[in-house]
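For this depiction, one protein chain was excluded, whereas all remaining protein chains were kept in their positions.
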Amino acid sequence: MELTLFVIFGAVAVASAFMVIVSRNPVVSALFLILTFFCLAGLYVLLNAQFIAALQIIVYAGAIMVLFVFVVMLLRTGKEARRGYRLIFQKSIGIIFVVLFLLLLGSITLMVSVTGMRGPYTAEAVRHIGNTQAFASVLFTDYLYPFEIISVLLLAGIIGAVVLAKRKR
Amino acid sequence: MPIPLPTVNLIDISPEIILGVFGVLVLLIDLFLRRERKGHLAVLSLIGVVGAFYASLRLWGSSHYAFSQSIVVDNLSLFFNGIFLLGTALVILMSVSYIRREGINLGEYYSLLLFSTLGMLIISSGNDLIILFLGLELVSIPLYILSGFARTNLKSNEAALKYLLLGVFATAFLLYGIALVYGSTGSIKLPMIAKLLSDTAVSSNPLLFIGMGMLIIGFGFKVALVPFHMWTPDVYEGAPTSVTAFMSVGVKAAGFAALLRVLLTALDKLQFSWVSILVVLAILTMTVGNVIALVQTNIKRLLAYSSIAHAGYLLLGLVAGSRLGVSSILFYLVVYALMNLGAFAVVILVGRKGDQNLHLNDYAGLGYRYPLMGAAMSIFLFSLAGIPPTAGFVAKFYIFSAAVKEGFVKLAIIGVLNSALSLFYYLRIMVIMYMREPEKKEVLPILFSPGLVIALLIAVLGVLYLGILPSRVLDLATSAIRTFLSG
Amino acid sequence: MSPFWIDLIIMLIKVIVVMGALLGGVVVMVVVERRGAGFIQGRLGPNRVGPWGWLQPIADGIKLFLKEEFIPAQAYKPLYLAAPAFFMFIAFVTFAVIPFGDKVELFGRTIQLQIADVNIGILYIFAFASLGVYGIVIAGWSSNNKFSLMGGLRSAAQMISYEVALGLSIIGVLMVGQSLRLNDIIGMQTQYWSYLPRWNIFIQPLGFLIFLIAAIAEVNRIPFDLCEAEQELVVGYQVEYGSMKFAMYYLGEYTNLITFSALIVVLFFGGWHIPWIEGLNIHPLLLALLQVVAFVVKVFAFLWFFVWVRWTFPRFRYDQLMRFGWLVLLPLAIFNIFVTGVVMVLIP
Partner (left out) sequence: MVPLSYYLLLSAVLFSIGAVGVLIRRNVLIMFMSIELMLNAVNLSFVAFSRFLDSLEGQVFVFLVMAVAAAEVAVGLAIIICIFRNKATVNVDEINLMKG
């Protein structure tokens, strides 16, 4: 059951991610990206992270991508002027990326077990406390400082968006 | 479910709080100021910077974790705070007249500058990968905006876009690296990672090494190491000059602060593997930066490539990884901040509205028309090249000797050769300043605004002082790492 | 039969019943809306088809069904066709986590009167409600028509703006209820302060007001129907849609309306809770039935409220709408959270 769902979500995610980068129309790209995000949310549920799954849809699909679609439609850019792709980086970087990617795939496939230190939040414990509660109790105690930092970061983002996109002053 | 709130000691982050409060204060007061009087905000921001500096001084000597080990308050982080705040103060002084000339004197400018500095302070005290990541983002996001601050200038827009796209691209790599390190060790706290690495099952996990590689790529983009440097010249050229100055000093120093923490605290046990990567990167960075700088004709592009080369020199200290290496990085960053910001101050003085007058030929004859400014520029250029009575020489000397002491003799020789190479393009500017007649006769006089003059004075005096009597700051740098490498 | 299959069948029955109820609700709403408009405007409204016009929706449906299916020549076909279906689908799926009654003991099984009891119920609703905007934006874009695009863009801006206030307005409820599960929120409201039921409307009046206004904006009704705005944009994103595709939008909009009414009832008016009935010693099954009826009655009260508002208020101007959302509702919502927090600290 779980494996079936994983395969379905995973396959759709990969297929639509592929469509994101090959489709010529930015609106279509954006919609396929949303589909990918949706599948990822499904995978998060499989991984017992319901809260993150809901956030994934609310924040990514519901806010970030709406902004994208909005801008794409506002600019009415249409299709790319010319067909054909090209590498914008030097070849050396491309080679580094390819090597790194192959290494990554190789080592993941060869990976035998999880080596990291285990934490206290087993699936059982999280189900007992509730995913959202457990998440909150970690976020608001151990990671209080990052939580505060993020507010400054968002403020900076808001200021920037307003300053840059506003018309004449 | 009740959540037991942790005890927090706000004194530990008082510099950060002061900067954040002043950033918001600037925004609020901005609402009540007319366009001509935005200069007052610079004074307010300076007060904030000085306040944060004072708060950092008060914390000097402490060495402990805070916020559930999220941050570490030690002399190293406070020394870095000093570097960042010094750089920011100079940039604010340089900005006042510049942004008025360019017509971008909005209150948000100072506010974003302060937020970016806040990000740097956060990085300097980061003790876990989340903090380091968020700090880097908090440094970067205001800078994306600031590079595009001249909204009607297409070059500035493009610079912002380039910086943003490559910055976020780098962020993705950085994050992937963090994810793999987290996944293979099970922790994101730097000291904890170091402890877990003593387990061979963990330290032989290939994912860990790939994660480390991705981290280096991510940081490489942020501090502009070759071959991840391709954005630097365009962004430095397109962004408003004061912002370029801030980027060239602040981001570089912040990136190195983060690299120091990650590589020397968390991944210390993997030194055997990252040293060889960094050696290659250092050689590439120094050589490519210097060689391409030779053929530049735009002063901002030239300084961009020069800053790439300097990142290469800094890597030598990291490769050494010893106490001497780290303290020489600290010293080098202080010196680099002073000399580079000084050079950019001169670039701002010579420049004209709309970022005109940036060609090297525009510097012809300046040495005679403005002897004091010419002398200052010469001092900065000598220092950047690393010629004796200036601070640049001392800094390079220490960093190269740290490399030699750890057995990287060939690397140090390559560094010295590169310094010699860099002499050509630095001296070329001086030759143009003193030996060539200006092409156009009617040149607008340079307006010396008080802020810029003060900034220039501080930079000149600093470079000369550190060149002649470096021991005070060197001692400070040595004491800054007392608890860093032993704990 | 194994328990798995029984559960599956029960689930299927629940889905069918809820779908049927929603469709029935829409049918009723069509009449209520049109007759209500007539009532408010001092005219008769449709009264020819069936007794008092009650069969009007069927006539409407047949009419829409028989209309010609057409696709504009310049439209981006796949998206043009998918948009209305997506919109309707999202509208129906959103309702899945709304509890319409308490637990029922039937044939020795406990049945939850709710399709899916998700522990992040409220987030689930927001997640899907925020997807609804795509049905509109894509319709606007893929029709390749200026009016459609304008309508779509307006609605995207409006929905993003008001979603913020909408989300923040319920934080107070969540703080009081200490849970994201809708059943827990209702459970909290079944208690009493001496005689007054502890409904959230009494604790969070400001939150309720903000939620109500933002909800009207979310379902794009007058006075916030800027994306349709008949007089300026014809009907906005729907211009190029006719026949069954138009019917899907019609259906989706009313389903959204029902969902938001139900959400208001669940969050602020005790859901299926009937005050003071606990002491009366009624048979549990009858009680459950009464509670469902109570829920439906409450929901219809709000549906009528929406009709009432629609035919009473004029439309906002676009800039007024945005300013109201960002400069009035959002600060008020944040203020509400702040006050709630302070009160909760002071009175534990």
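As written, the chains take the letters A, B and C, and residue 1 is the first residue of each chain.
Rule of thumb we're sticking to: a residue touches a chain if its C-beta (ideal position, glycine included) is under 8 Å from a C-beta of that chain, and two chains touch if they have at least 3 such contacts.
Please read all numbers here as calculations on a predicted model, not as lab measurements.
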{"item": "Shown chains touched by the chain that is not drawn here", "value": "A, B"}
{"item": "Among B:Lys162, B:Lys222, B:Arg261 or B:Lys300, residue touching the chain not depicted", "value": "B:Lys162"}
{"item": "In subunit B, positions touching the absent partner", "value": "130, 133-134, 137, 141, 144-145, 148, 151-154, 157-158, 160-162, 164-165, 168-169, 171-172, 175-176, 178-180, 182-183, 186-188, 229-231, 233-234"}
{"item": "Positions on subunit A where the hidden chain makes contact", "value": "2-3, 6, 10, 13-14, 17-18, 20-21, 26, 29-30, 33, 36-37, 40, 43-44, 46-49, 51-52, 55-56, 59-60, 63-64, 67-68, 71-72, 74-75, 77, 80-82, 85-90, 94, 97, 101, 104-105, 108-109, 111, 114, 116-123, 125-126, 134-135, 138-139, 143, 146-147, 150, 153-154, 156-158, 160-165"}
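Simple rule for what comes next: only the chains that are shown with their structure count from here on.
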{"item": "Relative to subunit B, chain with the most remote C-alpha centre", "value": "C"}
{"item": "Chain nearest the global centroid, as defined over all protein CA atoms shown", "value": "A"}
{"item": "Centroid spacing, where centroids are CA-atom means, of subunit A and subunit C in whole angstrom", "value": "29"}
{"item": "Centroid spacing, where centroids are CA-atom means, of subunit B and subunit C in whole angstrom", "value": "53"}
{"item": "Subunit A: positions in contact with at least two other chains", "value": "130"}
{"item": "Residue list for subunit C, restricted to those that touch at least two other chains", "value": "none"}
{"item": "Subunit A contact footprint on subunit C (complex, rising order)", "value": "76, 79, 118-120, 123-124, 126-128, 130-131, 133-134, 137-138, 140-141, 149, 152-153, 156-157, 159-160, 163, 180"}
{"item": "Partner subunit C, residues of subunit A touching it in the complex", "value": "25, 27-28, 31, 34, 50-51, 54-55, 57-58, 61-63, 66-67, 69-70, 73-74, 130-132"}
{"item": "Parts of subunit B lying in touch with subunit A, wherever the complex brings them together", "value": "1, 3-6, 8, 13, 20, 23-24, 27, 67-68, 70-71, 106, 108, 111-112, 115-116, 118, 122, 130-131, 134-135, 137-138, 141-142, 144-145, 148-149, 151, 160, 182-187, 192, 196, 199, 201-202, 205-207, 210, 213-214, 217, 227-228, 230"}
